[in-house]
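A single protein chain has been omitted from the complex, and every remaining protein chain is retained in its original position.
Coming up: chain A.
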Amino acid sequence: MKALLKYREIWLAAAIVVLIALISTRFPAFADPGNLRQVFNDTSILMILALGQMVVILTRSIDLSMASNLCFTGMMVAMLNAAHPAIPIPVLIVTALAVGLVLGAINGLLVWRLNIPSIVVTLGTLTIYRGATFVLSGGAWVNADKMSPEFIGFQRAAFLGIPVLSWIAILVIALFFILMTRTALGRSIYAIGVNPTASVYTGIDVGRTKFIVFCISGMIGGLAGYLWISRYVIASVEVANGYELNIIAACVIGGISIAGGIGSVGGAVLGALFLGIISNALPVINISPFWQMAISGSAIILAVVLNARGERQQGRIILRKVEAA
């Protein structure tokens, strides 16, 4: 029991249970399994994105361009669908993954080959990718009536009583769990975050691993692009504007250290769920949605304050130079 309490995830899970209990005192139907399934579904995209961001943050990097990548890829598949409704959805999803991968690889190459800090690279590509969305679409929107019914319906289709979107999230969570706990790549990612210099001496190619990590976050951004557009059925340049910071916030609440090396798949998922529950519960219990930003901001600060003790020994200078090979 004592050993269990050491895990941040247990505390976070407990906080989520308490949060749901508190909400259900005001609105009993919130804790209903059907509604919780709905909340999970609503949070799926944020969970997927947070997992992609997690692997980047674990290597002491950051990907600020994820939301712009999402916007660009989403616009691209929406336009493809509008122009050629016959293209099957699996092909579109593969396209989204590929486009996202390319955008992520650009970030990764700049970080790997030119050694530019990731925060600078992705700050640049954040504006470039969103601008490119405008160039691609000419500023026009793709509306629901231009999208094919399959495009919109795919993720809403129920499989074993749960929407496909939730299944995709579960699949992504499982893949990331295997990646982080059962593969050499996962171990290298943690090693780089904990001590980049030592990783070099143990034979890990730090630059190449970072490149792979950005490819992963790019692919996740692309996947989320399709999911986002088909869920909210509108593709515009404004899609997910500023969302990159929500993704990072979910990671931070989930106990992923921005200094790298600390964090888990469970933490990222729970962090995203925590934010998702807050945004789902506010309208239900009659709090104006205008409070949402202030509440999630306070939650972030509170989470960091609680996490601070665990991180203190690790050295918390976030932008510290990584001594690459």
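Just so we're on the same page, contacts are C-beta pairs under 8 Å (C-beta built on N, C-alpha and C of every residue); 3 or more make two chains touch, one makes a residue touch a chain; residues count from 1.
Convention: contacts and distances are computed from a predicted model.
When the listed names "Autoinducer 2 import system permease protein LsrD", "Thioredoxin domain-containing protein", "Cytochrome P450" or "RNA polymerase sigma factor (Sigma-70 family)" are checked against UniProt, the chain not shown comes out as "Autoinducer 2 import system permease protein LsrD". Summary of contacts with the chain left out: across A:P88, A:G131 or A:G153, the touching residue is A:G131. Contact with the chain not shown here comes from a single listed residue; of A:A21, A:A157 or A:L245, that residue is A:L245. Between the chain not shown and the residues A:I87, A:I119, A:I234 or A:V284, the one that touches is A:I119. Although one chain is not displayed, chain A still touches it through residues 62, 64, 110, 114-117, 119-121, 123-128, 130-135, 139, 237, 241-242, 245, 248-249, 252, 258-259, 288, 290-298, 300-301, 304-305, 308, 311-312, 316-321.
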